[in-house]
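Of the protein chains in this complex, all but one are displayed in their positions.
And now, chain A:
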């Protein structure tokens, strides 16, 4: 088990390294840098001035040196103003150390957000907490609903209940968040007027049933179908196995067989699916936060990308990749731990 764990951690670290390189490369493409330089200097700066700005702030250094600075394994040099010979920070709203120092992600410094004019690490935690709350409520509603639908459908394969629930889950997997968000808003906010079509107040006044139901519902609905289908398949397989037949022949009632024998074994496979659903939720979160104007991680990612906020985009990329890899690891370990048949020695 320890060897398996170490191996997995090693692969994860390598993946993390390659992915951070890729993210860094794409966020620092030449057009993005040029846009940044135009935004930071005067609008009518000449090409020469733009190049000077990029040169002075270290954007023209070797790619790997810049990557090392961002990660925090290469020292960051203070920026010197050529005219006044004083040290000025890259962006005037973020202070930087005045002596060469290791100052990167590993030291907890994610850089400076040009869109919000604050340090990235001042902006990121609150957004992550906001999204965490959203994710929590989605999981709380999505997982039990999906498992219930899956177990009920898989209990008696081919029954009318199975057919009905299967059609329902297929429909839900065909409804991406930007479609269900629109449909729910139209029904519950515009026509019935029972729910708020915007979660903007959730950030300022705290969450309530009125402003938070629609985002949670929208986000949950796309995942429900998928998890339910997996649970159904797993349940149907367990229900047709020998030990269930033995239990039935022994004289146990159908309900007892389902509750005591089938359920536990049928829920192993969906566990992996639920864990792997988290990265999917991440894309959904971005869509839902855009539709319902909720200021969380997705909102940050969208504003970073659309405002050419390189440091913030890098941080968002790093966080989401870490999240995905962590869930993959947990799901692998959890699966090996839950399922005695594939225990790795």
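The working rule: contacts are C-beta pairs under 8 Å (C-beta built on N, C-alpha and C of every residue); 3 or more make two chains touch, one makes a residue touch a chain; residues count from 1.
Everything that follows uses one rule, which is that contacts and distances are computed from a predicted model.
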*Protein name as given in UniProt for the chain not displayed, "(2Fe-2S)-binding protein", "Sensor protein", "ABC transporter permease" or "TonB-dependent receptor"*: "ABC transporter permease"
*Would you indicate which residue among A:5, A:19 or A:133 is in contact with the undisplayed chain?*
A:19
*asked:* For the chain left out of this view, which of A:80, A:140, A:186 or A:259 touches it?
replied: A:186
*asked:* On chain A, where is the contact patch with the chain that was removed from view?
replied: 11, 14-15, 18-19, 22-23, 26-27, 29-32, 35, 166-167, 170-171, 173-176, 178-179, 182-183, 185-186, 189-190, 197, 279, 282-283, 286-287, 290-291, 298, 301-302, 305, 313, 316-317, 320-321, 324-325, 328
